[in-house]
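Written out below as structure tokens is the structure these notes cover.
In this view, the complex is presented without one of its protein chains, the others remaining in place.
Here is chain A:
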Amino acid sequence: MTRAGRILLTALQGLLAACFLAPLLVMVVSAFKADELRLLADLGGVGAFLPRGGLSLRNFERVLTASRFPRALANSLFTASATVALGLLVNSMLGYALARFRFPGRDLLLAALVALVIIPFEAVAVPLLLLVNALPWFGGARGWLNSYHVQILPFAASAFSAYLYRQAFLAVPRELEEAAFLDGAGRWRTYWSIALPLVRPTTATVAVLQFLARWGDLLWPVMAVRTEDRATLPLAMQTFFGQYPRAWGEVMAFATLTALPTLLLFLLCQRWFVRSAVSSGIKG
């Protein structure tokens, strides 16, 4: 490539990078602007990107003390982590069964699993709402709405994750597991201590994908959450955004704090994020 061509492409790359950065930059910078009028006036020019004019932490203070943010953060952390933890266990077990056992109906089960991947959650959301509303829980309670488990249990099992696990288990050599099995380790020990550690990259992939999906979901919280103390971050953010009169500085502080956990996680473990995107593409 010619030198001029490279310079041109580099400039284009820089321009695109700026397009992706700019809105996030506006969010963070605006969050520090306590003067609402100044914030709005700055939007029409480069001032939107510049930390200037009465910077303060007041917006963050307000969000942390006078909004539902802290509770929503805890709810999001708990429901998303519990879903991922439970999901990793049950999906890897199903993937292991499909990869390492021979049993009647296995091929049919695998075909059914692949068929299930196509059913979008949106197509089952409304009947699911009625279903969980009729389900019993421990202690004789009935109806799962507005609980924590209604935000966890329906999302743990995933046909796609189980399928990814099956592919991963098929790709690692059997010999180690056979050796352990002959040494007297049971099926469970073989799976847990030998096979599962060998597919750690898949575990990371599945965990990232499932965590991001749960962390960002708004549809199910809108349907199944009734009171503010059970709201996760996207729902709390939507409620906060809809309040009148709106203080954009505080909304941006809320948005910054909501985006921070996944953005930080992404910056710290970029490799795993990239890998999860890539392997969902190759294996999907």
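Note that in this section a residue touches a chain if its C-beta (ideal position, glycine included) is under 8 Å from a C-beta of that chain, and two chains touch if they have at least 3 such contacts; residues count from 1.
Heads up, the rule we're going with is that contacts and distances are computed from a predicted model.
Asks: Pick from "Putative dihydroorotase", "RagB/SusD family nutrient uptake outer membrane protein", "Sugar ABC transporter permease" or "Nickel-dependent hydrogenase large subunit" the UniProt protein name of the chain that isn't shown here.
Replies: Of the names offered in "Putative dihydroorotase", "RagB/SusD family nutrient uptake outer membrane protein", "Sugar ABC transporter permease" or "Nickel-dependent hydrogenase large subunit", the one UniProt assigns to the missing chain is "Sugar ABC transporter permease".
Asks: Among A:52, A:174 or A:187, exactly one should touch the missing chain; which is it?
Replies: Looking across A:52, A:174 or A:187, the contact with the absent chain belongs to A:187.
Asks: Thinking of the whole complex, not just what is shown, which of A:10, A:56 or A:193 touches the missing chain?
Replies: Of the listed residues, the one touching the omitted chain is A:10.
Asks: Since one chain has been left out of the picture, which residues of chain A touch it in the full complex?
Replies: Touch set of chain A with respect to the missing chain: 1, 6, 9-10, 12-14, 16-17, 19-21, 23-24, 26-27, 30, 40-41, 43-45, 48, 89-91, 93-94, 96-98, 101, 103, 106, 109, 116, 118-120, 122-131, 153-157, 159, 162, 187, 191, 212, 215-219, 222-223, 233-234, 237-239, 241-242, 244, 246, 248, 251-252, 254-255, 258-259, 262-263, 265-267, 270, 273-274, 277-278, 280-282, 284.
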